[in-house]
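Missing here is one protein chain; the remaining ones are kept as they sit in the complex.
In this document, chain identifiers A and B correspond to the written order of the chains, with residue numbering beginning at 1 in each.
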Amino acid sequence: MAQKRVSLFVTCLVDQFYPEVGEATVRLLRHLGVEVDFPADQTCCGQVALNGGYRSHATAVAKRFVEVFRGSEAIVAPSGSCVATIHAHYGDLLRGYPELAEEVASLQARTYELSQYLVDVLGVENVGARLPSPARVTYHDCCHALRDLGVGAQPRRLLSAVDGAELTEMKDSASCCGFGGTFSVKFADISSAILREKLHNVEATGADVLTAVDSSCLMHMGGALRRQGSRTRPMHIAELLCEGIEGERA
Amino acid sequence: MTDVLSAHFKEQAAEAIGNATIQESLDRLVNFRQGRVDAIAEYGQERWDALSQSAREIKRETLEHLDYYLDELSRNVERAGGHVFFARDAAEANEYVAKVAADNGVKTVTKSKSMVSEEMGIADVLESMGIEPVETDLGEYIIQLAREAPYHIIAPALHKSKEEVSELFERILGTPAESDITALAGVARKVLREKFLEADMGMTGANFGVSETGTIVMVTNEGNGRMCSSLPRVHVATMGMERVIPRLRDVATYLPLLTRSATGQRISSYVSFVTGPRRSDEEDGPQEFHLVILDNGRSRMLADPELREALYCIRCGACLNACPVYGKVGGHAYGWVYPGPIGAVVTPSLVGVPKAKDLPFASTLCGACRDVCPLKIDIPRMLLKLRSDAVEGPAETRVPRRVESLMMRAWRRTVAGPRLFSLAGKVTSAAQWPLSRRGSLRWLPPPLSGWTRTRDFPRAAMRPFRARWRKDEGNRGG
Partner (left out) sequence: MADREEFLAHIRSALASGPCIGAPPSASPPAATPSPPSRDDLLAQLERSAGLQSWHFVRAANADEATARVVEIAKGHGAGTVVRTAHDVLQRMGIDAALAGAGMESVVLADGPGGLDAEQRQATAAGAAVGVTGVDAVIAETASVALAPRKGMSRQASLLPPVHVAVAMADQVVGTLDDVLALRLVELAEAEEITWYMNLVSGPSRTADIEQTLVVGVHGPGVVYLVVIEE
């Protein structure tokens, strides 16, 4: 089998706030024998502008994204919502560029959220991860990963195979954490009320680790867990799957 | 038209979040959610999906030829001996209904629950003419006594506790305090039974208008719809112009989608098919039947390819039950007749974005609404469209936001290339430094202060991923 090659789309949030998630993604992919490159011109997928109503800005960024990743065989991102932006909205955003239509369709078909790539493309469920000490892990279904990409079973399969992780389902794992990008700031009270209910469900599991496929949701939930002094610690799935694996550093 | 208070979304939402009784009642939405899940499981997912698909197909086709079907519907209603009035807006519809009432010397109107009549605000118009409008759906009756707007499309008094209902009945009807819900319903039955028997005119909505036969279909559980369409001399039905369906047998497609999505019922207790007034040889029933077909902004949605799909809505309320935002802020926050996710699309579309500027933004875009919608209406996509109307649209939909748009312009330059993007990261990280403690921030200035009231904010990394990559790749290469 020819060696798989992917381009990492690290996402702006991971790049600037959670670089260790990007490093874990690279390490994990390399551990599984995938060659990884990082197109240095990349910035953002445009979701912030799209969600804010700045469609023209989002279009410009989307167009740029298509150009930056033009030569990539496959694109993998440690984020469901950024990949969902590409899958669910690039068609709309770039409608004014019919010459790009084919390329957009091809880009969408080649772009994967990390767990999706591991399970659906590589066919891997056990990445060989082993936690330093046994821990109870609960998984939050990020809205766009679940509803736009159908990512729900993949992360659970990967997590179930992690040595030392006891996967415990929370109540309503598919209900939103209340983040919603600028919604969390513009409508902070509503966002916080939704979050309160979510965290109640998280904590009811007695989990040591709260994991998900999006750093944005984890930033939101984790920010409140930290504020409350909770013992549950947020951890991106890439980092969790990297625990105890051999392999080169990114 | 009913007043639009959607501009006060934030205050209204804050009020609901701070109200324990309301939060308790919103927690009960879980019953609706579970009912729906069980009802679909019983029906069979595959069968359900097929039904949903054909319902979409029928709506698409009907709306594409809406002029044809409305023409057919109106002619068939007339052939059956009914009258049809096409109203461009709420004012025209109200004027017509008022005239029918006046011509018939009407003193009391019994009303069955209808969102369109709420939209029209017909009750106030009748009242101003000295006619008594009586809401007869128990929930609607409660909120009419309380002089409030419906809280939920299918459960108008969702937010009221039985204690509040008892106090209301005590204060307005003079009945003794009562803690038993069955007894409270009994009070309403007794009072409303009198009204049913004395009313001269009944008003109902229409869940569907069948063009093939000129039939209005009404779905109710209490029996008040039957009363309103059977006992008074005159029956007036109001319907939004998008509620037309081509064939009688299409009802078999929509009805299970409606009742199972709304309350988890296999079917509602009563489904009434009304074709004109009473038959020539019938023992009872109204002597006059009027159908009012309302546009009131719907043609604008029809004309917009990105919003047309919102006209597929059959008003089951499933999106309200599933929405995390509705689940915290409830119905009144939305400030008009239609609350929740579908309200956040319909309200700005019908009354104009500037009057409801917060609604398209008051969503996490989680997509739960689209998931549960029996017509699979892509509500999040429409919210994005309305957001872009508010930000970049033509003058009549635009809502000025100077600071934000300057920030977004700066953002666009930042993400236009890696150099400025990296620099922005460094600046952010440096700016955050004095505020942060052990990698996170407990306080940020406005507008970010909303976040830090309840959540820590992470500090930007000293060395972003791209810098780490460059260094490591350098090492790998060497």
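Note that a residue touches a chain if its C-beta (ideal position, glycine included) is under 8 Å from a C-beta of that chain, and two chains touch if they have at least 3 such contacts.
A quick note: this is a predicted structure, and the numbers were derived from the prediction, not measured.
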Shown chains touched by the chain that is not drawn here: B
Listed residues B:299, B:422 or B:436, member touching the removed chain: B:299
Full-complex contact with the absent chain, from B:6, B:268 or B:414: B:268
Listed residues B:46, B:67 or B:396, member touching the removed chain: B:67
Chain not shown: contacting residue from B:197, B:410 or B:430: B:197
Given B:54, B:104 or B:432, the one touching the chain that is not displayed: B:54
Hidden partner interface residues of chain B, rising order: 25, 28, 31-32, 54, 57-58, 61, 64-68, 70-71, 74, 76, 79-81, 84, 86-88, 92, 95-96, 136-139, 142, 155-158, 160-162, 165, 181-182, 184-185, 188-189, 192-193, 196-197, 213-215, 221-224, 226-227, 229-231, 241, 246-253, 255, 263, 266-285, 293, 295, 299-300, 302-303
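As a convention for this text, only the chains that are shown with their structure count from here on.
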Whole-Å gap between the CA centroids of chain A and chain B: 32
Complex interface listing, chain B residues touching chain A: 10, 13-14, 17, 324-325, 327-329, 360-368, 370-371, 381, 384, 387-392, 404-405, 408-409, 411-412, 414-418, 421, 425, 428-429, 440, 442, 447-448, 450-451, 453-461, 463-466, 468-470, 472-473
Contact footprint of chain B on chain A as seen in their complex: 10, 12, 14-19, 22-23, 26, 38, 40-44, 46, 48-57, 60-61, 64, 89, 92, 143-144, 147-148, 174-176, 178-195, 219-220, 222-224, 226-227, 249-250
